[in-house]
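All protein chains but one are shown in place.
Right after this comes chain A.
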């Protein structure tokens, strides 16, 4: 798994550096380090600092007012609702897709594996447009939906659909290599011992993949909160109704309401930091587990 790989990489790096045969010249090391750190500071750290400084430029009162604004609150609420639907759905889809691919042999398996990556390779705007073409007023199912008074595009269902599409690969991608590496032997052992399929899943399969699963869920959640492109196409930008946090930031910014825009943006940035923290914790935990089982 990726998480475990990082940890082994760290141990290896130390070994290579202590070995005269594989050690690089000091100037190579320091130049590379210098370039990376400069990039890091310029492109990652500086913007992060800027977001928080801009958000707090006019003081805490303005900051809090911007966040407790009705439209801002409704954008936060919508983002949370979207994630609360999209993440569990992708959890179930991801586990079943990974299960299919890792544990069964069937025709079209390779095609399915490639298809899972589609949301990564297609532009989010195109993803949004697909749903407009399908469910929009002039789309394939538009007439039927209108006749039955169901609103998908420019409404919450459309936003959820677009988010599910964009965040689909995270859980499956994380689990497939992990489940492939673990093989079927433990599950076979459980079956021979009399466990039903359900018992085997809960008692053997799930505990073995839990850290990978959690890792995938966190990445999926982060993307669900932050998705802009696909959601922007299907949302319609109706204030207080179909605006998620990233869309709200854009609207505020376009209205030259910089303090408020950065205040909402700072919430997203904060979420990113929490996600990173959780991610490192899980990597550490999973690494510990994989070292134990070696």
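Quick notes
The definition used in the following text is that a residue touches a chain if its C-beta (ideal position, glycine included) is under 8 Å from a C-beta of that chain, and two chains touch if they have at least 3 such contacts; residues count from 1.
FYI, contacts and distances are computed from a predicted model.
One subunit of the complex is not drawn; among "Septum site-determining protein MinD", "CoA transferase", "Sulfate transport system ATP-binding protein" or "Cytochrome C biogenesis protein", its UniProt record names it "Sulfate transport system ATP-binding protein". For the options A:13, A:193 or A:274, the residue in contact with the chain missing from this view is A:193. Within the complete assembly, A:204 is the residue of A:204, A:217, A:233 or A:247 that touches the hidden chain.
Although one chain is not displayed, its contacts with chain A can still be listed: residues 185-186, 188-196, 199, 203-204, 207-208, 289, 292-294.
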